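Reading through the structure tokens given below for one structure.
Removed: one protein chain of the complex. Kept in place: all other protein chains.
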Amino acid sequence: MSNRLEDDEMMRIAEQWITSRGVTIREIGELVMMLQRDYYPDITLEECEFSVRKVLSKREVQNAVLLGINIDRLAERGLLDEPLAEIVRKDEGLFGCDEILSLGIVNVYGSIGLTNFGYLDKTKPGVVGRLNKKNAENRIHTFLDDIICAIAAAASSRLAHDRPD
Amino acid sequence: MSNRLEDDEMMRIAEQWITSRGVTIREIGELVMMLQRDYYPDITLEECEFSVRKVLSKREVQNAVLLGINIDRLAERGLLDEPLAEIVRKDEGLFGCDEILSLGIVNVYGSIGLTNFGYLDKTKPGVVGRLNKKNAENRIHTFLDDIICAIAAAASSRLAHDRPD
Amino acid sequence: MSNRLEDDEMMRIAEQWITSRGVTIREIGELVMMLQRDYYPDITLEECEFSVRKVLSKREVQNAVLLGINIDRLAERGLLDEPLAEIVRKDEGLFGCDEILSLGIVNVYGSIGLTNFGYLDKTKPGVVGRLNKKNAENRIHTFLDDIICAIAAAASSRLAHDRPD
Partner (left out) sequence: MSNRLEDDEMMRIAEQWITSRGVTIREIGELVMMLQRDYYPDITLEECEFSVRKVLSKREVQNAVLLGINIDRLAERGLLDEPLAEIVRKDEGLFGCDEILSLGIVNVYGSIGLTNFGYLDKTKPGVVGRLNKKNAENRIHTFLDDIICAIAAAASSRLAHDRPD
């Protein structure tokens, strides 16, 4: 029982950390809507946001959110050691740890989320594109952009499981 | 020594199985070129095909190719048991086993391939699109289309490792 | 609604296929109990079996169960093509596709299941050991043994999420 309360608290914190980095649940919901509209024309933004929150209620997801955002923050504050600091700051293409951490989020609703994750990460629509530009303005979102793509992909998988054709 | 020979033989067989399903190494190379042209404007199709062959030289990749294509063939010949047969025949969105098998290919050159894999699987350019249409004409490519995307994504990761900016 | 019914039907089929290969839900529950007894001394076999059934209620898991068992059966009936047939028949150490398919099951309750999956697959306790011996007696369980380990590992993760210290 007390554990369930703690879960709610962890979810509240994960959401708060995401918001503190300038991303709203609504914006993640918009990514889900963009991905799912073709399959379910009657889908609403509320439904998409609800699915995002369901993903965020998973402990595995909360942990990846906290870890990824904390690394971004530490990089901004210059607290990572070199040469890791530069790799994270530059969001180097060969880094790979941001993608692998996100895989832990995507898999929560099965491997069907891999496709949507990759698509978002490559095309960078909406909030993902904005985060990528921010990387230039002394903000570091090396982990956050992949995390947002992963949450949206997992929320889409969840919807697909819930509303199979 | 004898093992090295056997490896060459396995690679020859994997390539032959792919060809027998109507896909050429050149076409997979074209997917790689499409993905990498923006980063390396001087890249050649020969370089891309070479990278595809390097991916195909990995035992892990060969095994996934053989297994995936064999399941597609067995599905065409009506030898899978129901209800699996129908799931594979219809390439059901919730199946997931095709994506997970492809993950074994993508990971061979690191998780940076996840993004390109997802992008190809979603946008279905070139030969991937053709395979998807064929599914309608009594040919079943439920596993092959993901495998082709995965090989192209891994070959792109390999190039990026080899030619970092 | 009709979908929920279909889910129940898929679960019933997955359980039936497992049973038809000589493995009971109780035996998988015993693996879970072996893994969890040290952490939760009051755990019952009923609780463990319940957790196994919860894992089996997931579509991703059902699909992997059906695919893996069908490949084993096709191998027994001599319907796989060479050289794949021999690789599966001999359960070759370098094959890897059995492990990757199982990863799709393990991940359903998060990556914390990786440890228990590997431990079971290496030490082969209880029913897993029996399946491995059967491979010698003209029965092929190349995929099933990994699948059973994966289900038990996922069911253990589920219990750990439910009953954190």
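Here are some notes:
Chains: A, B and C, in written order; residue numbering restarts at 1 for each.
The rule we apply is simple: a contact is a pair of C-beta atoms (placed from the backbone, for glycine too) under 8 Å apart; a residue touches a chain by one contact, two chains touch by 3 or more.
Keep in mind that this is a model prediction, so the values were computed, not measured.
Seen in the complete assembly, the chain not on display touches A, B, C.
Shown as candidates are A:Ile18, A:Leu35 or A:Cys97; the residue that touches the absent chain is A:Cys97. Looking at chain C, the residues touching the absent chain are 93-97, 99-100, 103, 110-112, 114-123, 160-161, 164-165. Although one chain is not displayed, chain B still touches it through residues 3, 58-60, 104, 107-108, 110-112, 161, 164.
Counting the whole complex, the residues of chain A in touch with the unshown chain are 10, 13, 59-60, 63-64, 66-67, 70-71, 73-74, 79-81, 83-84, 87, 94-97, 100-101, 103-104.
Note that only the chains that are shown with their structure count from here on.
Where chain A touches chain C, over half of the residue numbers in use are shared by the two copies, so each contributes mostly the same positions.
In terms of the distance between Cα centroids, chain C is separated most widely from A. Chain centres here are Cα means. That of chain A falls 30 Å from that of chain C. With touch defined as above, residues shared between interfaces to two or more other chains in chain C number as follows: 59-60, 104.
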